[in-house]
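One structure below.
The complex is shown incomplete by one protein chain, all other protein chains being positioned as in the whole.
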Amino acid sequence: MAAQLHQAQVAALMASVADYMVSHKDELTALDAELGDGDLGRTIERGFNAIAEALRGELPADVGRLLYQLGKAFANAAPSSFGALFSAALMKGGMTMKDKASISLSDCAEATQVALDALIERGKSQLGNKTMLDAIAPALEAMRAALAQDGEVSSAAFFRAAAEGAQRGADETQHMQSQTGRASWQGERSIGKKDPGAQAIAMMFTAAALHLEAQGDAS
Amino acid sequence: MAAQLHQAQVAALMASVADYMVSHKDELTALDAELGDGDLGRTIERGFNAIAEALRGELPADVGRLLYQLGKAFANAAPSSFGALFSAALMKGGMTMKDKASISLSDCAEATQVALDALIERGKSQLGNKTMLDAIAPALEAMRAALAQDGEVSSAAFFRAAAEGAQRGADETQHMQSQTGRASWQGERSIGKKDPGAQAIAMMFTAAALHLEAQGDAS
Amino acid sequence: MKKILNNPENYVPEMLAGLLAAHPNRLKSVAGDVHCIVRADSPIEGKVGIVTGGGSGHLPVFLGYVGRGMLDGCAVGDVFASPTIEQMYQTTKAVHGGAGVLHLFGNYGGDVMNFAGAADQASMEDNIEIATVLVADDVASAPADKASTRRGVAGMVYAFKIAGALAEERATLAQVKAIAEHALANTRSMGVALGPCIVPQVGKPTFTLGEDEMEIGMGIHGEQGVRRGKLQTANEIVDQLINPILEDIELSGSEVTVMLNSLGATPLEELYIMYGRLVEVLKQHNIRVYRPYIGRFATSMEMLGASLTVMKLDDELKRLLDAPASTPFFDHGQFV
Partner (left out) sequence: MKKILNNPENYVPEMLAGLLAAHPNRLKSVAGDVHCIVRADSPIEGKVGIVTGGGSGHLPVFLGYVGRGMLDGCAVGDVFASPTIEQMYQTTKAVHGGAGVLHLFGNYGGDVMNFAGAADQASMEDNIEIATVLVADDVASAPADKASTRRGVAGMVYAFKIAGALAEERATLAQVKAIAEHALANTRSMGVALGPCIVPQVGKPTFTLGEDEMEIGMGIHGEQGVRRGKLQTANEIVDQLINPILEDIELSGSEVTVMLNSLGATPLEELYIMYGRLVEVLKQHNIRVYRPYIGRFATSMEMLGASLTVMKLDDELKRLLDAPASTPFFDHGQFV
């Protein structure tokens, strides 16, 4: 049977991601100091601490409302550009899975697509502008490819593929000139530096893959 | 015949003193930084540069008006505590020698006495309060002693005696607690530090003695 | 980090508590959150509300301009960080007097996206008409053909003053929006940084500059400028601030108001030295100065540096600039 993730598994996965992100925040601060204002690590720390805290409280029974609630927690704790966008992504993506106590991997891909669209709408940016979008889009592509190749793909392998896609995308941003956000004020000098938001996305998928791999999850 | 200083000799002597003081200003800045606000070197520099400049201009023919004019130049260039007092001393001391084209060493002592009185009046301070007064008073005493011991004392020897007295007095200020000016705000912590104004006075007399010694002046 | 504070985490809430304690007749907080600051007499029936918002660390920007003749409310974020959607929403709701609300704030990603969320919420949930105007006056941050992506700096103070004065006259939301856009279309800024500031929760300088370096065009959060180089003289610096402005907007023969603004640590004395050169250059271009503003109007805590803002005047802008205003940090003229 195709892999499923239950609400409790999603919650555990998000807790692991939160943990991983908080402990890797300094890398993001350093990237944002190069290209922006150096606060992305702090955004990540506050936002994911808020997520971790929300996960310790009472949780909705369905995955959709769970993600929506976590997004809202992130937004109130870390209202920076990344925070505003990432939380919107979680909330809008979550809404596609409303009432589902467990989700399939193609639900995941679907939610990621919706999230990506929401980001584009809210952020008024495009692919290739050197933003987090440039990590999400290749992650989504990799998810779709994994599903197409193997309908029974494990959730660990699925997220590993997504993580690799996201990381490739994040690395690619080095060659781009920033067109959006405060990094765009650097103009050509932005070339050669990796986009911090894209790297943050890659790290989240990596954290998810690591979590699922550690669970020995091959369901 | 007892030593006399002519107007031109006084002018030359003041030029030498000015020169000496400007090149030793840093020592005074350092002392004032310890005990006050660190600007005495600058006061000395500006004030004596103004004196040097005045000396290059047209000069009154008598010693009294010469010193008065130099005092006024100092006052306008360097209006700090030291500047206000030292210029008043030059002006009031000078006034005692009005119309004299040449002065005797006892005229010098007399003028110093008047200057000291003027300082006490303007500065509302007393001997022993750790100020320039504590260098001037022993200098004056030494002048009087030199005159009493040897009516024919050379001007070089006379100023050397004054310089030694002033330096002794300046050194003594180390043991005093400041009662006047910004140094008094240090209270007991002022003990152990030499008063910068007193040291400046000692340096002036030393400069005068050096000048006269260099002239081989034994008249 | 040499700061007078109790705990970096409480820097902003303690600052806000002190501010509310100091100006109880002028300011109040709403929704049980000190980050939502509004005029004590809010909402004012029939008056367009003007709400701004943004990160802390820029006093008097933003909340120092909340008061009669200027702003109605301000959502306050953490140091150099956007306030939340919720805070913006609550502030908006609290100043709504039935005539709509103008969101008037600097062009920074977080603020833009969060204000968009707050505007959605206010119009959806409370049926409040919202207009939005972004301040994007910093010519150093993008060329003229990308002017809308520029960041907002001290020029926002002029926008607050002008829009606030018109709103005080009970103009409509569309009119207030239009005059804010008109003021900003005539406003340009550029700054120079000589030294960094420290975000309390970060604890180290936002950027580093060599002992003898400056950065022309640097943003108020330490965003990269147009050129880093040796520290130059005041006259040379003024020239490098005014020239890009003169290239960006036609000013010859006109009347302007100028704002020479310290970013924090740079003393007034140096602003006046700069002003001496500025009037000289402006005179050469046949530009007359009306009502110069020289002081600290938009800062970055203890950052060392200054910014120059120029607003080209017409009769209407001049009238609104002269109108009375009374806030904790900006007082002139008298309400009758």
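Letters A, B and C mark the chains in the order given here, with residues in each chain numbered from 1 onward.
Definition applied: a residue touches a chain if its C-beta (ideal position, glycine included) is under 8 Å from a C-beta of that chain, and two chains touch if they have at least 3 such contacts.
Note that the coordinates shown come from a computational prediction; the quantities given were computed from them, not determined experimentally.
Although it is not drawn, the missing chain touches B, C when the whole complex is taken into account.
Screening C:Leu59, C:Ala171 or C:Leu313 against the full complex identifies C:Leu59 as the residue touching the chain left out. Of the listed positions B:Ala88, B:Ala111, B:Ala156 or B:Ala170, the one in contact with the omitted chain in the full complex is B:Ala88. One chain is missing from the display, and on chain B it is touched by residues 36-39, 42-43, 75-76, 78-85, 88, 122-123, 180-182, 184-187, 189. Mapped onto chain C, the footprint of the missing chain covers residues 2-7, 11-12, 14-19, 21-22, 56-57, 59-60, 64, 192, 194-195, 211, 214, 231, 233-235, 237, 264-276, 279, 292, 294-296, 299, 301-302, 304, 306, 329, 331-334.
As a working rule, only the chains that are shown with their structure count from here on.
The distance from the centre of chain B to the centre of chain C, with each centre set as the mean of the Cα atoms, comes to 57 Å.
Centroids built from CA atoms put chain C at 33 Å from chain A.
For this pair, chain A with chain B, the centres built from the Cα atoms lie 79 Å apart.
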